[in-house]
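Missing here: one protein chain of the complex. Every other protein chain is in place.
Labels run A, B and C following the written order; every chain starts at residue 1.
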Amino acid sequence: MRIACPYCGERSLDEFLYSGDATVKRPDFASPTAANEFVSYTYERSNPPGMHRELWYHSAGCHAWLVVTRGIATHAITSVEVARDVALNEKPATKDSI
Amino acid sequence: MATPGQGSGTGSQPNRLETGGLVDRSRIVRFTFDGKTYTGHPGDTLASALIANGVSLTGRSFKYHRPRGILSAGSEEPNALVELREGARREPNTRATVAEVFDGLVARSQNRWPSLDFDVMAVNSLLSPIFVAGFYYKTFMWPSALWEKLYEPAIRRAAGLGRASDEADPDTYDKATAFADVLVIGGGTAGLAAALAAARTNARVILVDENATLGGRGVDDGADINGNPAHEWVRTVEAELSSAPNVRILRRTTAFGTYDGGTYGAVERVSDHLAVAAQGVPRQRLWRIVAKETVLASGATERPVVFGGNDRPGVMLAGAVRTYINRFGVLPGRRAVVFTNNDYGASTVAALKRAGAEVVALVDSRAQISDEVKRIASEAGARLLLGAVVTGTLGKKRVTGVTIHTRTGEEERLDCDLVAMSGGWNPNIQLTTHLGSKPTWNDKLLCFLPGTLPHGMSLAGAVAGDFTLGKTLVGGTSAGSAAVTAAGYAAVSVPVPKAADESDAVAPLWRVKSPNGKAFVDQQNDVTESDIELAEREGFRAVEHLKRYTTLGMATDQGRTANVNALAIMAEITGRTIPQTGITVARPPYTPVSLGTLAGHHREKHFKPTRLPPSYRWAKENGCVFVETGLWLRPSYFPRPGEKDWLETVKREVTTVRNAVGICDVSTLGKVDLQGADTAAFLDRIYMNGLKTLPIGKCRYGGMLREDGILMDDGTVARLGENHYFITTTTANAVKVVQHMEYCAQWLWPELDVQIVSATEQWAQYAVAGPKSRELLQKIVDPAFDITDAGFPYLGVGEITVCGGIKARLFRLSFSGERAYEIGVPARYGDALMRRLAEAGKEFGACAYGTEALGVMRIEKGHISGPELNGTTTPRDVGLGGMVSTKKDFIGHVLGKRPGLVDPERPALIGFRPLDRSQRLRSGAHFLKRDAQATAENDEGYMTSVAYSPSNGHWVGLGLLKRGPERIGEIVRAYDPVRGGDTLVEVVSPVFVDPEGVRVRG
Amino acid sequence: MSRAHYSIFSVLRESLRGHTGWGPAWREAEPKPDYDVVIVGGGGHGLATAFYLAKHHGPLRIAVLEKGWIGGGNVGRNTTIVRSNYLLPGNIPFYELSMQLWEGLEHELNYNAMVSQRGVLNLYHSDGQRDAFARRGNAMRLHGVDAELLDQAAVRKMVPFLNFENGRFPIHGGLLQRRGGTVRHDAVAWGYARAADRLGVDIIQNCEVKGFKREGDRIVGVETTRGYIGAKKVGMAVAGSSSRVAAMAGLRLPIESHVLQAFVSESIKPFIDGVVTFGAGHFYISQSDKGGLVFGGDLDGYNSYAQRGNLPVVEDVLEGGMALMPRIGRVRMLRHWGGIMDMSMDGSPIIDHTPVSGLYINAGWCYGGFKATPASGFCFAHLIAHDQPHAVAKAYRLDRFATGHAIDEKGMGPHPNLH
Partner (left out) sequence: MANQTLLATSAFLHWKPVKALNFTVEPRETLTMASFAAAKGKKDALAAAIRAAYGADLPKGSGRVEGNGIAFVWAGPDQWLAIAERKDGRDLESELKAALSGIASVVDQSDGRVVVRISGSDARAILAKGIPVDLDARAFKPGNVAITHASHIGVILWQIDDKPTYEVALFRSYVDSFAHWLLDSAAEYGV
């Protein structure tokens, strides 16, 4: 498998570490149902047979976290995005400042 | 007409033709087989050289120990497996058909005793009525103890083919990555045509072929291209490709696997054709080839026919017979029967005739054949037996004749010493299926063709079902052009060479009904057609069941010559079609690959890189004993002359620290520099304890959790400036912590302004610990800096200079519980600083100490380390519960509160000492109540760390004990049956030295 | 003749008549309209469950539905190691029960699955690792399981062919479980299938479950590629397909699917007797009765439903191999393949009810479920029959992640690919 890092170009699998589902979002710790939400966030996975959005880390390369969309049954990769950009786009603007 | 064995110089090779073949007749090489010396020529394979010398018995079969000879002329060979070379280079199961001969080659037959000619185990053949497929599942069950004692050892003694060497492989291997616009796999006529078309565009082309010479079957068949012998065309193309800078030809290189993303694994046998690899040259090389486009031109493998005694030496694939004649100039037999179901029989008849053999008969299972074939047979003086089949072979260790079942139902015997058989061709489609694609059956060509191709792959030649020479050239040229266009180059038109299209007509013939004797489907694994019938009877009808039950196709050849016949027979028995029956999954490698090649450089000592700390040299000079910590070699202890064991050394080191001063290289700790306006907020979300209030110029101990509330790492956090922090991690977790921080910064909280840089290697860092530590440091710290307790109190941090202006960082931290500092200097000065500290420390009685003493002192102080931070403990478990903030969000906050993690029954950290103070403690011992039985129900925890405490004069331990902190004073058992230990220990405070913490503050 | 007892006598008898008397090891059953219990998945666990249900909890009308051919999943592609050398109290009794069931398996099934207790040796390379193994060995001994801690000399004596002299990570010793060993993988599936069939279980191949039918909160049957099949209770034992099958019932599991590769070398004369695992790299090895070196290493590292591996892991595994035993350099790899692991979030299995009444789950076996096959079947059968977990499997709850009772042998936390 080869992953096209948006920064480094296409590299072999052994430069990357897989790190799970990119669709689960870390819940708010102050939510009244935080306990359940964190369990679901941390442990439960759809693990679908089709396309999967998942996190990879370019560990032996540029250290960027990436969101890779990949067919789980085919290993075919359809997109590789910079995780930081994805996260910033998905975050509500109000949360941008702390 | 060439005649065997009469020419000069080949007199000792009775079956060498006088002319012909591509071997180098000007040179002679000597080799031995089973101790006997023979000669051959460069360019010979072991098989061709054995044939030249009239050797036809080359091995014994796996199960029945039947005599076996050479079936093929290629990598599909199931029978002629030998042990090659000797001693440390002994190499089992090498196919004689691909091993090139060289001067001094030593080969041995295998799986026989005492000799190939007389093999005692051949009695198995007599027992073959019992040893049918799957017999052992039904037997050897009673009495059960005998399985391990008797049956299995007996089975194992019989198991295996060749012997692995008893010594480490002395040869070297390496690996390389190559990138291609177009990769062409197979250097037959199709592959050469494809490579040429692609190469002329200037695209980067890699051509691999598993053989030493290019040309493939076109050369083997002695065909003509553009009106000249095929090998001349091959030579011209090869010359052009060799001189093109954009082309790399890898000969003796097998593409063994197709992997995701256009990656192919290939193995180049760089030196296998030599007696010993040249200095510095590897034996073999693993190529990872990354190709934009790939043309697979892997050709086809001929199928045997399943008939009685079809495994007898002298029965050979017809194509192989042609190869031996045309490529090697040897004649595998003088009186031949050709047995086939396709028009290619004619070319075998012709080749044999041309080589001077007598062709006794052409036996063709088809009732009708073309006039052209008939003409060739009659020209060769061969009897034509149409609609007839060979049912059995005569002879013992070599065919002496065959029995024929004629069209009219008669039995006939023919004398012969060679049976050239062909049941049709199977395209070598394996590389198209490695990514899961299913092949499709072709009813006209009677073979499986590739199904959906892997991304970027196209086909050329016989693998695509283009079985005729003319078509391979047309198909190869156009596949090469198409591939190179797809790779982004403008194709150049290349003239297609001309060759005749011989007929590829074929009719089904998988097995001969009512065979005379055992009819083998998988020759290496001794699977017969009756085994297939048995499997069917017992319900193992799915092809994959058939395979596993009979072991069909599971031998070293992976059933290259067996699988299709087998499933066709299964289809016939079950009344299904071949596509309904299906084919078993092919897996990499295409042909077996040496394990050493896959490891390359990374073996033995060089399995993983070794990381050396900055003062490694000093430590070495001072007799240090090192210990592997991850990839690092860390100083473990520094024995001095006269010390009788490590314990004595460590005691001395500890005592020195506690009473004077010691120096320890702690450079391997992970160090991370964090800067940015939001760093404080960022760290606050990563550490379980509050860090926002940490003043500039101060450090604090911190702990990080995983999101599940379990401790991940601990270390110190130093604030160097308003927005500048410097943290340390444990050596083991340095990489993991950086990865985690990047995850948090890039994915969880990308809005924060924080920059994370690993600085582990920038700083050589030394712990200087002991009551005299400040005095020692005073001697190297430049006078401008105040390191008095007032100016530089406990937990202070400062950027200073030492030794006249060398920049340094000083931390007042203590793992040992003594007054202590950590001092960091740029790594290049590490070794010199260590020397200087040792030198300057002499007057205080200083010594260097290593991880052992470090461990002792942290245990004496009740500090946690790796054994407590084992991925299953919570802060509370290890006595850090008080540190956990309840006010802020941080990773692990929410899940850390789950009932299972705050259960008061969870074992918690506490100290232990032996009741009998002279006794030794061992970590890994489990705790039981004093009077409790040693059962699982009574298990109350375990000892995590122990040390001999010089300060206490006895062993001390830390451990996780149920409600530990509540049980101080209780006596429990430390039960250690795996080391024969069972010690009464007292539950005590985990702090064994200076419980008030006075000394650390000075 | 399909009910023939297997023995040396029946084999001898058959050998006199060309083995024409053997019948199918199991019937090719056609699906009936409904069953008391339907087991989804004809792997080791599903077949064992059916067998123990029939044997201990009958009479019941039971079917095993297999989407392909039985034994084609992980039971047919694993490295065949069986052992009960676990660390945590949630695991040891369960795996020990399994070990004991292996020990009597041939007679229970009348099928020789070649349970071979040739020992499992885990090497250690540091003092820390030694102590961790001591802790484990002691835990085993407390549970009545055999464990021995060997020093270097003892390891040398036992497996002299390892690289003691020139290693990157020195071999200091090993933890040995003599009762551990290997079992002929395919024979486990076939043996259970045959034995279950003899007790009346319908084994239905080429029958893929495509959906669950519910009435209210209760399961009433399954939709399959061979039509609807009614069932009072449904047990799923589909290993690598667990998430997919559970999703049909609307469940999200604490599981990710990952590829694990396995390797076999060409057949060579036996020289490795037991199972050896390299503690400083990802490599473990044994030798099959046929002579092939059977070995493996780490997961490929990413989730997948494609039963194949990638090249970097092949290299990584062999680097471990050549670090540990450089004399195999000239032995050749014959084949490598992949299997889909149902990697749970703590690396331990799940045998439990689901929120859907009548639907039971057996999953999360990671790369250690082969050794569990007998106990898994035994306990799953117990659960399905009694609606109560079996005593040795009571820690394998689905809600353990919510309650904080994860059973994390490796201490890797919620990272399925690291277990």
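Just so we're on the same page, a contact is a pair of C-beta atoms (placed from the backbone, for glycine too) under 8 Å apart; a residue touches a chain by one contact, two chains touch by 3 or more.
Just so you know, these numbers come straight off a predicted model, no measurement behind them.
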item	value
Partners of the unshown chain among those that are drawn	A, B
Contact partner of the left-out chain, one of B:126, B:154 or B:176	B:176
Option touching the unshown chain, where B:370, B:755, B:788 or B:989 are the choices	B:755
Hidden-chain contact residue, picked from the options B:132, B:825, B:880 or B:943	B:825
Residue among B:359, B:373, B:833 or B:961 that touches the chain left out of view	B:833
Subunit A residues that touch the omitted chain in the full complex	7-9, 11-12, 14-15, 60-64, 82, 84
Interface with the unshown chain - residue positions in subunit B	172, 174-179, 204, 279-282, 288, 290, 601-602, 606, 608-614, 617, 632, 673, 675-678, 724, 752-753, 755, 757-764, 779-780, 782, 802-806, 825-833, 836, 839-840
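Criterion: only the chains that are shown with their structure count from here on.
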item	value
Rounded Å distance between subunit A and subunit B, as computed from the means of their C-alpha atoms	29
Rounded Å distance, subunit A centre to subunit C centre (Cα mean)	31
Computed distance of Cα centres, subunit C from subunit B, in Å	23
Multi-partner residues of subunit A (each touching 2 or more other chains)	1, 12-13, 17, 19, 39, 42, 75
Per-residue overlap in subunit B, given as positions that touch at least 2 other chains	259-260, 263, 288, 707-708, 895, 898
Of subunit C, residues touching subunit B in the complex	6-8, 10-12, 15-16, 18-20, 22-28, 68-69, 71-72, 76, 89, 92-93, 103-104, 106-107, 110-118, 125-126, 128, 130-139, 141-144, 147-149, 161, 163, 166-170, 175, 186-187, 190-191, 205, 265-271, 280-281, 288-291, 306-308, 310-311, 314-315, 317-323, 326-337, 400, 402-406, 408, 410-414
Residue numbers on subunit A that touch subunit B, as the complex places them	1-2, 10, 12-13, 17, 19, 26-27, 29-30, 34-35, 38-39, 41-42, 55, 57, 59, 63-65, 75-77, 83-84, 87-88, 91, 95-98
Subunit A-touching residues of subunit B, taken from the complex the two chains share	177, 259-263, 288, 290, 455, 678, 681, 707-708, 738-739, 742-743, 746-748, 750-752, 889, 893-895, 897-898
